[in-house]
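Let me begin by presenting the structure, written as structure tokens, before commenting on it.
All protein chains but one are shown in place.
So that you can tell them apart, the chains are marked A, B and C in the order they are listed, and the count of residues begins at 1 in each.
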Amino acid sequence: MDFNFTPEQDTLRDQIARLVRDQNDFDTRRKVSRSEPGWRPALWSQFAELGLLGAPFSEEDGGFGGSVVESMIVMEEFGKGLVIEPYLQTVVIAGGFLRHAGSAAQKEDHLASIIGGERVFAFAYSEPKSRFDLNDVSTTARREGDGYVLNGHKAVVLAAPFASHLIVTARTSGAQRDKGGVSVFIVPKAAKGVSTRDYPTVDGLRASEVYFENVHVPASDLIGAADHGFPLVEAVVDEAIAALCAEAHGAMKVLNQTTLDYSKTRKQFGQPIGNFQVLQHRLADMFMAYEQSVSMTYMVTLKLGEPETARKMAASAAKVQIGKAGRLVSQEAVQIHGGMGMTDELNVGHFFKRLTMIESQFGNTDWHLRRFTELSNS
Amino acid sequence: MDFNFTPEQDTLRDQIARLVRDQNDFDTRRKVSRSEPGWRPALWSQFAELGLLGAPFSEEDGGFGGSVVESMIVMEEFGKGLVIEPYLQTVVIAGGFLRHAGSAAQKEDHLASIIGGERVFAFAYSEPKSRFDLNDVSTTARREGDGYVLNGHKAVVLAAPFASHLIVTARTSGAQRDKGGVSVFIVPKAAKGVSTRDYPTVDGLRASEVYFENVHVPASDLIGAADHGFPLVEAVVDEAIAALCAEAHGAMKVLNQTTLDYSKTRKQFGQPIGNFQVLQHRLADMFMAYEQSVSMTYMVTLKLGEPETARKMAASAAKVQIGKAGRLVSQEAVQIHGGMGMTDELNVGHFFKRLTMIESQFGNTDWHLRRFTELSNS
Amino acid sequence: MDLHYSAEDLAFRDEVRSFLETSYPDHLRSRASRDEVTKQDFLDWQKILYNRGWGAPAWPKEYGGTGWSSTQKYIFQEECARAETLGVPPFGMSMLAPVLMAFANEKQKSYYLPRILDGTDFWCQGYSEPGAGSDLASLKTRAEKDGDSWVINGQKTWTTLAHFADWIFVLCRTDPTARKPQEGISFILVNIKTPGVEVRPIITMDGGHEVNETWFTDVRVPLENIVGEENQGWTYAKYLLVHERSGIAGVARSKKAVERLKHIASIELDRGEPIIRNADFARKVAELEIDLTALEFTELRTLAREAQGKGAGPESSVLKIKGTEIQQRLTELTLEAVGVYGAPYFRGFPMEGGNQFPIGPDYAHHSAPAYANMRKTSIYGGSNEIQRNIIAKMVLGL
Partner (left out) sequence: MDLHYSAEDLAFRDEVRSFLETSYPDHLRSRASRDEVTKQDFLDWQKILYNRGWGAPAWPKEYGGTGWSSTQKYIFQEECARAETLGVPPFGMSMLAPVLMAFANEKQKSYYLPRILDGTDFWCQGYSEPGAGSDLASLKTRAEKDGDSWVINGQKTWTTLAHFADWIFVLCRTDPTARKPQEGISFILVNIKTPGVEVRPIITMDGGHEVNETWFTDVRVPLENIVGEENQGWTYAKYLLVHERSGIAGVARSKKAVERLKHIASIELDRGEPIIRNADFARKVAELEIDLTALEFTELRTLAREAQGKGAGPESSVLKIKGTEIQQRLTELTLEAVGVYGAPYFRGFPMEGGNQFPIGPDYAHHSAPAYANMRKTSIYGGSNEIQRNIIAKMVLGL
């Protein structure tokens, strides 16, 4: 039992923290998110140079021999700075698919480009009617000759506007909600028949509706076994959830500190509002919510390697805790800041919006409570 | 639209309040509840003399021309004094069955005795496995000759230890949980084959397990139509719920006042604890919970005459609100009283226990939330 | 005790309902769910009400009001909510007007009130300042006498709809030497076109523009623009804050919003079924409906007390707290219902094809900004913390 970071991990954290502080201050981040192209390829290159994009990959995969703990560190620091660049989609998710099920050729083709910062991925899985169910897939991949033909519509695909490649779930057999029959493909966004409508999201990211119209995909771009993609998707999404939890607790840390600082300086009725016992207890509750979120992030990160049921329960438990804590912390931060907390000018509202979106990303609190319940009582 | 009481109703309330204050102070109530027989027949006679037991009955039924509003007033005042005498079971419930569906002969036989205080009723409906479902009835009433033969076991029948008569639900047809096939009978407790095991309840009342072993009941003691008793039971129980809500808000009123008084006198750290803003806000929340409970009691009481769906939704909504408010108020009252609130010596714990039991009487908060949801979305 | 409307009240309800059906214009109908309501929208609706003689439902007849009973006012609100009409901005109609009626001189009353009634003047409120949010009495904006003018310097903030306004009523410090912060404050009316008044937008986190900073730099207004007595403004401000709290609970609008939420939840799918069949979601909607019913009856009880002349009093804090909690919860659940389509954001980005947003269902477009925006309700109008303080002090005597 050990909750300590290695000296290398501490160094990694310091590097990222410095990079975020220097390159991603609040005004810069806001400006980037509101202008085209909505991210900074140059910053992405810096990530690559610093080795961030290879941090969680093994040395044999061309990475720096880290693990999910490294992704946790990156995401926590990114959460503190509201970083919009698609580390989650590219490194955690696409990287995760490749690590778990990529063929030697696929790894060869993609991993070095991910680690080097040349390729950016998006994960096209949700659909207009699928809500949060990863098995609810209407997009079809029809076998044809040596490959597949994809047709369908993927909804709110984060980072798709600047992705070079997409990871796409599609149905190779079965009915819309069957767990069998789901397959996973790598599709270059430039492939014929792929079209997108791009838009910003409320939390300052970018996303697309992605349409597939008779898109031909060679069999070599299938990741894992045909029809058996669902458990793979679940495994990767649980890793993405762990990373999101880290991002969320990073965001909560800053939001708590900002609110605490504000409560010590803002005066009402002749004294700092932090003197009022009601606010003191609410700040204490925010602190506890944050501490419990850190605990759950560690918990899920360290349990990603457990057997399937334990891993899923860990991911759902963490997502539930983080969802509730994020709501509490973000709502209270705005409330304690009063009118100022409502403005676009302070970072408070931006953390509020990001934490709100995290709550529903990869399944909201209720969805994960139900998954946890079903696993717990089965 | 009118939320005012008539002068007669105001007078009734004053009379009851005086009676409760004079005859049912906390120490007396505690002593009575802990000694045999666990209630006061003499006090019951006083209720009769004052006309309380006839208050909600029409003049043609021998009552005093009141309505559910009169029962609400009685129950609210009884709630303030934690009165243990079985007004709910005898007047509201048995009286309700007779009002709604009693034959002329049944009214003739029973109503005058209820109003006069000679007969006391208990309502034997729940069973060891029925939880809160009124249709879940395993007790059987087999047709035999000119009557019925009852067999079964009723659980936690409040007031049964001192009842002269029981209202019993039994199955005349159908399967255990069918809504059809439930019938309602009046059974003298002295009838051959009726046996009881009596015990106290945590809130200072008395109850029995009631066993029916080949109990012969004449057809003339069937209330309403055979097999069609369920809607009748639902209607009467909704009236009982309205009465319970009144009792609960009466209890909350005293508990809030007691807690408020305590917070003004009890000192910690050199000042009354009511000076601490955290307690101020919690007392404000208790006040709001109480106010909302009063509103919901009025609401359900005034909607008892509405069509079935509206009546049920009103009853469930009120029970949910009162259940939550009672929990909040009772828990906070104990917490704010600190150690003293935990003792048997103060009335706080006794209100706590009564409010706790009310929460589950005739269906707990979850049960009524589900009923409300099903009616609302059907 | 009785819940039923009288025959007269029912006839009145039908009259209102049919008026709204026939007279509420289509071009405003589509506005209600849009991002931004324009000033012209407000003016159009006020003109229609005015022409019908219902320009000021809550005013006494002598000022051109309807003279309605509190039940009639309640019914009118209910019907407007049911028809999803625009709201009427409260600043002139429900905030300033009662103060004028109670404290202004005849000349002021006869000049300003008719212009509020027919929509000529659009008012906004100059109360809060950067350093004085819930602590209103610590305001710093000064008004100094100079000849026949007040000269005003200072800054107000959170001035809602100041960018639409013709006039602003301003709390100013006129006696800086007063012993208590509540003393030495005056209530002054300022035409917003007066030189030296500058309105700067505050963009809120939902991307909307409702509130502003309003700066006063050597703004000169006639001495006669003061309402009531010099240095007595705090009394009028407080009067304004406790007066006309009816409707503060927003029950009728929230009832309509619950309907909308249930409609959305009957369309949005969860595991292939409408999400309203999801036990957790259904429970949350039911809890909200039940809370709203409790609030509705608490408001009805308050109205009954008011009708008896007993006054709403500090109990109106209950209506404010519970009403805003419900409004916030409604937007939370709506955002939850729409799932992934809560994320796309359109405000400020040019849309193709006019009113129709291109991505996801219509009802989802505004769900996340609405959730963010409604956080304001527990902050403004005396934060919910202040309301709990008021209950503790005024009701519970703590």
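The rule is short, and it goes like this: a contact is a pair of C-beta atoms (placed from the backbone, for glycine too) under 8 Å apart; a residue touches a chain by one contact, two chains touch by 3 or more.
Note that the coordinates shown come from a computational prediction; the quantities given were computed from them, not determined experimentally.
Enquirer: What are the shown chains in contact with the chain that isn't displayed?
Expert: It touches the following shown chains in the full complex: A, B, C.
Enquirer: Given that one chain is not shown, which residue among B:Asp61, B:Glu76 or B:Asp136 touches it?
Expert: Of the listed residues, the one touching the omitted chain is B:Asp136.
Enquirer: Which of these touches the unseen chain: B:Asn4, B:Ser58 or B:Gln268?
Expert: B:Gln268
Enquirer: For the full complex, which residue in A:Asp109, A:Asp178 or A:Asp285 touches the chain that was left out?
Expert: A:Asp285
Enquirer: Identify the residues of chain A touching the omitted chain, counting contacts across the whole complex.
Expert: Those residues of chain A that touch the unshown chain are 1-5, 69, 260, 263-264, 274-275, 277, 280-281, 283-285, 287-288, 291-296, 298-299, 301-303, 317, 320-321, 369-370, 372-373, 376-377.
Enquirer: Considering the whole complex, not just the chains shown, which residues of chain B touch the missing one?
Expert: Within chain B, the residues touching the omitted chain are 126, 128-129, 131-133, 136, 155-156, 176-177, 197, 199-203, 207, 209, 267-270, 276, 278-279, 331, 334-335, 338-339, 341-345, 348-350, 352-353, 356-357, 360, 364, 366, 369-370.
Enquirer: For the chain that got dropped from the picture, name the residues of chain C it touches.
Expert: Listed in rising order, the touching residues are 279-280, 283.
Just so it is clear, only the chains that are shown with their structure count from here on.
Enquirer: Which chain has its C-alpha centroid at the greatest distance from the C-alpha centroid of chain B?
Expert: A
Enquirer: Calculate how many whole Å lie between the centre of chain B and the centre of chain C, each centre taken as the average of the chain's C-alpha atoms.
Expert: Here the centre of chain C sits 43 Å away from the centre of chain B.
Enquirer: With centres defined as the mean C-alpha position, give me the chain A-chain C separation in Å.
Expert: Roughly 39 Å separates the two chain centres.
Enquirer: Between chain A and chain B, what is the separation of their C-alpha centroids in Å?
Expert: Their C-alpha centroids are separated by 53 Å.
Enquirer: Using the touch definition from the top, which residues of chain C touch two or more other chains?
Expert: Residues 385, 388 of chain C touch two or more partner chains.
Enquirer: Quick one: which residues in chain A touch 2 or more of the other chains?
Expert: Answer for chain A, listing residues that touch two or more other chains: 276, 278.
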